[in-house]
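Here the complex is missing a single protein chain, while all its other protein chains stay put.
Read from first to last, the chains carry the letters A and B; within each, the first residue is number 1.
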Amino acid sequence: MKEIKDKMIAQINAAFPEAVNKAYDGNRLDFTVHKDAIPGFLSHMKDQLGFRHLSHIAYVDWIEENEFELVYLLWSPTDKVKLFVHTRIDRENPVMHNIDMIWRQANTYQREIKEMLGIDFPDMVAPDEFILEDWDDIPPFRRDFDTLEYVNRTFWHRPGREDAQDVRETISKRSGEEIPDFAKKYSR
Amino acid sequence: MREKATTLYLGPQHPGITGNMMVRLKVMGDTIVSAQTEVGYLHRAFEKLQERRNWLNSFTLMCRFCVPETDPMENLYARAVESLDNIEVPERAKYIRVMVLELARIATQLMWYAGQNGSLGLYTMGQWSIGDRDYILDLFEQLTGGRVYHMYQWPGGVRRDLPEGFEGKVLRTLDYLEKRLKDYDDLMFSNSIFQKRTQGVGYVPKESIIEHGVVGPVLRGAGIRSDIRIDEPYEVYDKLDFEIPTQEGSDIWARALVRRAEVHQSIRIIRQVLDQMPKGEFNTSIPNPMKWRVKAGDTYVRAESARGEVGYYAVSDGTIHPRRMHLRGAAYVHAITLLENILPGQNVADVSAIMNSLGTCAPEIER
Partner (left out) sequence: MSFFDLQGTLKPLTALKQFGKKPHTLKDIPWKKREASDNYRGLHFNDIDECIGCGNCSTICQNAAIDMIHLEGVEGKKGDSGLRPRVDNGRCCWCALCVEVCPTGSLSLTKDYIYVTEDPDAFLWTPGISNPDGEERKSYVSTHELSLNHFNRIPMPELEGKERIKSFAEVVLGYNEEQAREEASRCISCGICTEVCPDHMHIPEYINAIAAGDDKEAVKIIYDNNPLPEMCGKVCTRRCEDVCAIATRGDSVAIRWLKRYATETAATADITHEIVNPEIREANGKTVGIIGAGPSGLTAAYYLALRGYDVTIYEASAKAGGATMYGIPKYRLPIESLEKQIGYIQSIGVKIKFNTKVGKDISFKEIYDKYDSVFMGVGFPDAWPLGVDGDDAEGSMQAFRYLYMINSGEKVDIGDKVVVVGGGNVAIDAARVSRRFGAEVTILYRRRVEDMPADWEEIEGAEDEGIHIIPQGIPTKIHKDEKGHVKAIEYLKAEMVADDKGGRPRPVAIEGSETVLEATAVMAAIGQMGDYSFLPKEFEEKITIERGRFVVNEKQQTGDPKVFAGGDAVNRTADAISAIADGFRACKAIDEYLSGK
């Protein structure tokens, strides 16, 4: 396995000198690629290196870094190698290249990413709505979309449970303990 | 004079699939011209909800991704967290997990028998196979405390050991099923109605396979011998002896034959598991769930569900909440682009049967 991977890394490094490799055990191969290089990189992987199967396109919101991450997960049925291709997208300018001409199914992934994260794929042809209907809030899979706040705003609470108590508060009230505000974030 | 195409809305209720989903068809007479899937009836935002949950209570959501087939999802979650946090799983737990996964595969296929026949108007088969599936659910109930949502495989192993005498009960159920499958053959596979309605129907061209990320029985029904259990063995599949059945037809019939053969293989696997299962621990305890910080990193794990490859991309940022848990379901690729691609030219009456043969599971698409 190691030889196969080493060979692949060498080939990828030769074809894409900018792609950054991260070493992992087992059958995981891991590269980080600039977003503009993604279509070329992926079709090379598919056509030249045997990664014929697109298993998944995962997305993560790294709001702290003001970036979105897409992870293309590829599989080589012949070499049994799993390839992670990471790329980062500026949260302020969330535009990404369409790859549904490489794998048609990417279309579905991209529709979801567009709707849930708000990344635009300008040259993708697809209906506007995917899962959500008439959504007018920020894309809900962004970290700054607060589910609890949304639920409280959208639904009503069935009455009858207002008598619920907080255990910590009950005890501290009873004993006269004053928990300072800065400590409260460590309460449960 | 040219006929005008009519728009037909099929669904969101179907006889053949789990959950709600609609297909908007343009038809000319009985023949489909184009198809467009519409989902959105079942979005529960499970993955988003995990942002608020911790590494343990996230696990209770897993089984809900796909109702008829809950266990592969639990397995993926457990393995994803174990791989992030370097948790060793006891050998016995791995065997128990394989037993659960294979029992689940049989149960899912029994449900598929019902759906596949039901979508063709053959209802007796469904009465039988759903009834027989209940025997497996009985086993699950005894093992896990739940019939459909097992919430049993969790990070570290499984929640409870096998109850007393459980192995015997499993074996008896398998013996019964083996006999029953002969009745199924008579009623279903020998049935000329079933044959006529499935042979040559729902054809998936070879070129589409890579294009659409085709997996599972659909892939094997097109003659490709591929199965995660062999390609990237997890748990103890590498220690077990079983075959990967394939068929050439790439139609509903071929996929049905693959599934039929897989039930037999699952029975074979479970017998080996019971035979080889070592004694000992069944779980490695995790830290206090409320304070459990999983090591930062990412991972992608895959499993072979009854409907094909399911995968889980998991990210931890080192806090008590999962950063991102992202499921890849078999239906996600089959039921949208692939379905839209193969429907044109097919008969309206076959849509449900085709959807069923692709393993369509709407809740898994929307998550």
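A few comments on the model shown:
The criterion applied here is as follows: a contact is a pair of C-beta atoms (placed from the backbone, for glycine too) under 8 Å apart; a residue touches a chain by one contact, two chains touch by 3 or more.
These figures come from a predicted structure and were not determined experimentally.
When the whole complex is considered, the residue among B:Gly131, B:Pro205 or B:Pro278 that touches the unshown chain is B:Gly131. Checked against the full complex, the candidates B:Gly145, B:Gly168, B:Pro205 or B:Pro344 give a single residue touching the omitted chain, namely B:Gly145.
On the side of subunit B, the interface with the absent chain consists of residues 49, 52-54, 56-57, 60, 124, 131, 134, 138, 141-142, 144-146, 149, 151, 159-160, 163, 183, 186-188, 190-193, 195-196, 285-293, using the contact rule stated above. Residues of subunit A in touch with the missing chain: 158, 160-161, 163-168, 170-172, 174-177, 179-180, 182-184, 186-188.
Operating definition for what follows: only the chains that are shown with their structure count from here on.
Centroids built from CA atoms put subunit B at 24 Å from subunit A. Those residues of subunit B lying in contact with subunit A across their complex are 36, 39-40, 43, 45, 47-49, 51-52, 208, 210-213, 226, 231-232, 290, 298, 300, 302, 309, 311, 313, 315, 323-324, 326, 328, 332-333, 336-338, 341, 366.
In the complex of the two chains, the subunit A residues touching subunit B come out as 27-28, 46, 52-56, 58-61, 71, 73, 77, 80, 82, 84, 103-105, 107-108, 127, 129-133, 140-141, 143, 145, 147-148, 188.
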